[in-house]
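All protein chains but one are shown at their positions in the complex.
Labels run A and B following the written order; every chain starts at residue 1.
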Amino acid sequence: MSDLEAVAAAQGPGAGSPPEPRHVDKRDKPRSLAGDAWIDLRRSKIFWVASILVAIVLLMALFPTLFTSADPRSCALSRQHAPASGTAFFGYDFQGCDVYAKTIYGARNSIQVGVLATLLSGIIGLIFGLGAGYFGGWVDAFLSRFIDIVLGIPFLLAAIVMAKRLSADPNSNGVMAVTITLGVLGWTTAARIMRSSVIASKNQDYVAAARMLGAGPARLMMRHILPNSVASFIVVLTILLGTNIASEATLSYLGIGLKGNAISWGIAISEAGSYVRTAPGPLIWPSIFLAATVLAFIMLGDAVRDAFDPKLR
Amino acid sequence: MFRYIVRRLLQMVLTFFGATFIVYALVFANQDDPLQALAGERPITASVRQALTERYHLDDPFLTQYWYYMKGLLTGDFGTSLTGRKIADMMAQAWPVTIRLALISIVIAAAVALLAGVVSGIRRGSLFDNTTLVITLVLLSLPIVVLAPLAQLIFGIKLGWFPPTAGAHPSLFALFLPALVLGSTVLATELRVTRASVAENLRSDYVRTARAKGLSRQRVIGVHVLRNSLIPVVTLIGVDIGGLMSGAIITEGVFNIPGVGFNLFRGIRTEDGPLVVGFVSILVIVFLVVNLLVDLMYAALDPRIRYE
Partner (left out) sequence: MTDIKAQIDVLPGLDPRAPLLEVTDLHVEFRTQYGVARAVNGANFTLAPGETLAILGESGCGKSVTAQAIMGILDSPPGFITKGEVKYRGLDLLKLPESERRKVRANQIAMIFQDALSALNPVFTVGYQMAELFRVHRGMSRGDAKRRSIELLDQVKIPGAKARIGDYPHQFSGGMRQRVMIGMALALDPEVLIADEPTTALDVTVQAQIMGLLAELQQQRNMGLILITHDMGVVADVADRISVMYAGKVVEEAPVYDIYARPAHPYAKALLESIPRLDMKGQELNVIKGLPPALTSIPQGCAFNPRCAYVRDECRQDPAPPAYTVAPGRTARCHFWREVVGDE
């Protein structure tokens, strides 16, 4: 360790302190990477801003009535493009619906689809990545080729085709279709990250030691390899959540996502497009909410990744 | 190295067949009545239906259809769209536009990303750095469904700096705004990677050695650091080119550019199976070739990487 590294790590227990007995300083306990990361996170402004934004959006999704008492579906053509009045802070759209209410209620579908799709991607990615990384050999080759194939298909195109296929039933509102589509197409990055983490952990000495002590594959995977691979995986999933929300909006915008009576930011943006010259409000407000939500999740993932990155210490 | 290329080519073939097979399956399985979808409201007579069904092999088992298609593809025949136009013709019209759009986008994105990324990397924590970080974060999160319409609204309509739509044979100037929009989707990541790479390399031991050799700061950064830092970025830019060509659906739609994405979207909407599969097959090939080239470039740039 060079002098400079010693300086950079200048935070050890002070051996130069006076020789009377010291009570155990909190600094003396070895800090885990997670502990260090949490301390860094707590200090990061980005983390707090992102968390607050996420909390607000979650509240909007779970309890929209907290934010507005209006009914987003009570529209009257007589109010078409009417300016803001009363509690309709953002005015009315081309159907005469309360833009503010629609925007608030739109959060629910976005979050729901985003979370479920990400969960699905996470599970698939975990299984594939863990399997490929841990077992190696044929399993790895096969799974990696499979990942290549899925990656070879342009995402948006596959999503469009799939969503269209799955929402063929005119009665469905498309939520399941979009969720499955995004879930099934989005797991590749997560799987790759998990795979490389597992491969890196697998070769560590502590795994060899555990195996020598008689640990079977399941225990090795659960107790020893997985915990160390989890950090990057979580970061990828957080960012994936952001992009899934954006993708849902994209699909809805194209008319392939949520349909029927569903309220979604993507649909709102799509519908508002044609009238943008006369009434920009219905385009702008859902756009801002959508962007802010996606931003919040990506910022969160960023902050967590920076906190866990040992190279930035 | 030769063995590596051969292996990669074999993998590419496998991936190509796998990807096109999946797309084919998605398009054709459980298909509604594409002929009806094509005809719209007008009824189709039985004889016309018979003829079209025969011509497009719509009655044959799925695998047979796939076989016919692949055979055609490998002999250079992309088949005919359900609208009657030859797909090869449609591609010949659509591809140049998309390529131009993608190239302009990547040039803009790469130029900004490299310049701003290097400066940010050198001056981490400065005002410039933090501002750039915030801007890239916002860009990263703005979904293109938001960015494209908004850009069109602000710069095309309200400010009138650029034409709001591009049209059939767009000039370079008309393509600028859509290229800017498209480029910003990849710019953010490229900038961050540049910044991180430069910052990391500045702390390397070889920088210390270079300074101990009495080299000027310009040379240390401009020659030694840059040459190392740019490796990951250049490969990323290569991958992005491939992605841009296939991902421009929204942009092409918003700005009315008749490129590959635009045609593709319309083909999906009208359930024009041959068109979708034809275009996607080409996109897959482009994507795979670009990836292979990027990997080879990576080996050329970094002498530590030598494929076996």
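Keep in mind that, in the parts below, contacts are C-beta pairs under 8 Å (C-beta built on N, C-alpha and C of every residue); 3 or more make two chains touch, one makes a residue touch a chain.
Because the structure is a prediction, the values reported are computed rather than measured.
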From B:Arg8, B:Lys86, B:Arg211 or B:Arg266, residue that would touch the chain that is not displayed: B:Arg211
Sole contact to the chain not displayed, among B:Asp77, B:Glu200 or B:Asp302: B:Asp302
Residues from chain B at the interface with the omitted partner, ascending: 204-206, 208-216, 219, 224, 227-228, 231, 301-304
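Simple rule for what comes next: only the chains that are shown with their structure count from here on.
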For chain A paired with chain B, centre-to-centre distance based on mean C-alpha positions, whole Å: 23
Chain B residues touching chain A - in the complex, by the definition given at the top: 11, 14-16, 18-19, 22-23, 26-27, 29-30, 32, 137-138, 140-146, 149-150, 153, 157, 200, 243, 246-247, 249-250, 253-254, 264-265, 268, 276, 280, 283-284, 287-288
For the chain A and chain B complex, residues of the former touching the latter: 145-146, 148-150, 152-158, 160-162, 164-165, 168, 242, 246-247, 249-250, 253-254, 266, 269-270, 273, 276-277, 280, 283-284, 287, 290-291, 294-295, 298-299, 302, 311
